[in-house]
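Subset of chains shown; positions unchanged.
Going in written order, the chains are labelled A and B, and every chain counts its residues from 1.
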Amino acid sequence: MKKKRTKKRTQHYKKHTGQIPGTLVYTGEKSHKNVKIESFDYTKDSISETILTNIEDAKSFKETDSVTWINIDGLSSIGEIENIGLQYDLHPLVLEDIVNTTQRPKIDEYDDYLFVVLKMLYYDKDENIVIEQVSLVLGKNYVLSFQESEGDVFDTIRERIRIGNGRIRGLKSDYLLYALIDAVVDNYFSIIETLGNKIEDLETDLFEGHSRDNINIEVQQLKREILKVRRAIFPLREIINRIEKGEHPLIYKRTITYYRDIYDHLIQVSENIDIYREMIWSLMDMYMTTISNKMNEVMKVLTIMSTIFIPLTFLAGIYGMNFEYIPELKYRYGYFVLLGVMFLMFLGLLYYFKRRKWL
Amino acid sequence: MKKKRTKKRTQHYKKHTGQIPGTLVYTGEKSHKNVKIESFDYTKDSISETILTNIEDAKSFKETDSVTWINIDGLSSIGEIENIGLQYDLHPLVLEDIVNTTQRPKIDEYDDYLFVVLKMLYYDKDENIVIEQVSLVLGKNYVLSFQESEGDVFDTIRERIRIGNGRIRGLKSDYLLYALIDAVVDNYFSIIETLGNKIEDLETDLFEGHSRDNINIEVQQLKREILKVRRAIFPLREIINRIEKGEHPLIYKRTITYYRDIYDHLIQVSENIDIYREMIWSLMDMYMTTISNKMNEVMKVLTIMSTIFIPLTFLAGIYGMNFEYIPELKYRYGYFVLLGVMFLMFLGLLYYFKRRKWL
């Protein structure tokens, strides 16, 4: 499995090297899935929801005053992406970033649109963390969203648009962008919750002395998971901060408060991640101390046994010698006296260990 | 108990995920307590104190020139909170933050009011730290305070308002806000005092060699307690700093000095927390050194005993052999000569250990 992961990464970077900038290469893993394009076009009063088979169909929405949300699931079809880029007049580098899923979360401001890359995190069924790239383009009256695969994270937003009695239908595309980002960020809370549970399980195991052998490896994997999550989440704070500062004309003052709310959530998530980070280092320390303590215990048992029996054995050895003349051997009660002496030595050593608090 | 804590947290986050922003969900634990609303309305010369059964009764205070303080204990009744929000024209996100007790301390500036979230800390009777959220809204001539449960931390302020010969009655609502924050911050000093005592007890135990087994766990718990306290207190500094900079029209220049005083206190508290943090890491180091030293002692005892008696036992073994022809066995004083030799070896080894400073 490890080998496979290495090879995968290798591939990513290979494609990078020596290419003409602006060349579109999908670097994700879900290449064989179909592209699915769905569009929502709504005003306060009306809504039309369509599954598009062809991106050109979306053209008509661009001119109207209504807010249009076009969601593209699947990035492997380069042609479609290029087509969208043409329709919405996106910079070639934007398109390259959309399909290159090794991007770091970032925000790029263009004259008439805003380009945001962020990461969606979830645990797959094997409890491995999966990171998917979500790219968002905010235009004057539209939002484009690009996902690697069809997810359910935006379902609540679909629902809210359909129902139409909430804030979302009455506000502009910048609020829609907020809603999409908020949906992704809300999802981070369940990630850190799972992380927290994993750390607590590890901790309980450690306190109760279970599973010594692979604790090292588990800690290593948890550390890496935290590293990954940090890397996916932390740059987002800066992005929201820049949106919140409110200098881009596409973001209205009215929605800034909402972006500030996301920012608060992100700070909360980041703090939790850093606490987990600290906890896991702390766990490692505790584990080392536990090992040292155990070795100490082992040493003590060895020392006590050896220290008690080695001199006694020596005494027995003395009277096992075959010298012709050993007067004690002739004494009537020699044997019993010696046994008594040995017992006293035994008690003395016990007392000595007691006093040193080894027993 | 650990399991329970995990589950509780899970619940918090679950509610977060996929909700419409601005939805009010109380995330604290004191859900079944009644909401209690009390109001103080005072000028320099007059004061009226009421327990309100209905928030609408507070309406009349809003228009007057007098300063009104409305204190709400208990956040579980979403309806009441929404009602207050309506009365005082608060943003939905403010209401959401008031009832969501997992908030980080923060300040949000709105056009005609200031919203401050902070954390009250105290130790419960089992010496566990309890963190409660206190939300404060400062308007032109009113302050709203929201607490999770009825506490006594604001009692001194109630008293000062009633007595009325102090500064508080003569000044505006911004001084009242200061007084409330100051009461919470003053309380932090007793928290860090308890923390300090715990660390000193641990240190004394460590120096005197007590309770080896669970010192690891105690240190771990103290570390976590410090983490929690840091997290609750540190963001407050930034908040007070922002108030102190004095750009919000609701904060008069006259009261800035008082906010600066809170800031100084917070710096003092923070410094102490960081000192405790450093001390506890240092303690852990010291503990590791102590373990190493003890193991060294154990090793030495083992080594001394083994090194002395193993060669002697070998000698005894030699003369315990049954060869038919071992000339020494026939010597008249063989036994005594050997005993002498053994005693000399014993002394020699003792001297060797003495010289190596092992004895």
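Here is the rule we go by: a contact is a pair of C-beta atoms (placed from the backbone, for glycine too) under 8 Å apart; a residue touches a chain by one contact, two chains touch by 3 or more.
Computed from a predicted structure; not experimentally measured.
The complex is a homo-oligomer: every protein chain shares one sequence, and counting across the whole structure file gives 5 copies, of which 2 are shown.
Here is the rule we use: only the chains that are shown with their structure count from here on.
Rounded to a multiple of 5, the C-alpha superposition of chain A onto chain B involves a rotation of 70 degrees.
Look at where the CA atoms of chain A average out and do the same for chain B: the two points lie 26 Å apart.
Partner chain A is touched in their complex by these residues of chain B: 2, 6, 9-10, 13-14, 16-22, 91, 93, 97, 102-104, 106, 108, 209, 212, 216-217, 220, 223-224, 227, 231, 284, 287-288, 291-292, 294-295, 298-299, 301-302, 305-306, 309-310, 312-313, 316-317, 319-322, 326, 328-335, 338-339. On the side of chain A, the complex with chain B involves touching residues 153, 155-156, 160, 166-167, 179, 182-183, 186-187, 189-190, 192-193, 196-197, 200, 204, 207, 257-258, 260-261, 264-265, 267-268, 271, 275, 278-279, 282, 285-286, 288-290, 292-293, 295-296, 299-300, 302-303, 306-307, 310-311, 313-314, 317-318, 320-326, 357-358.
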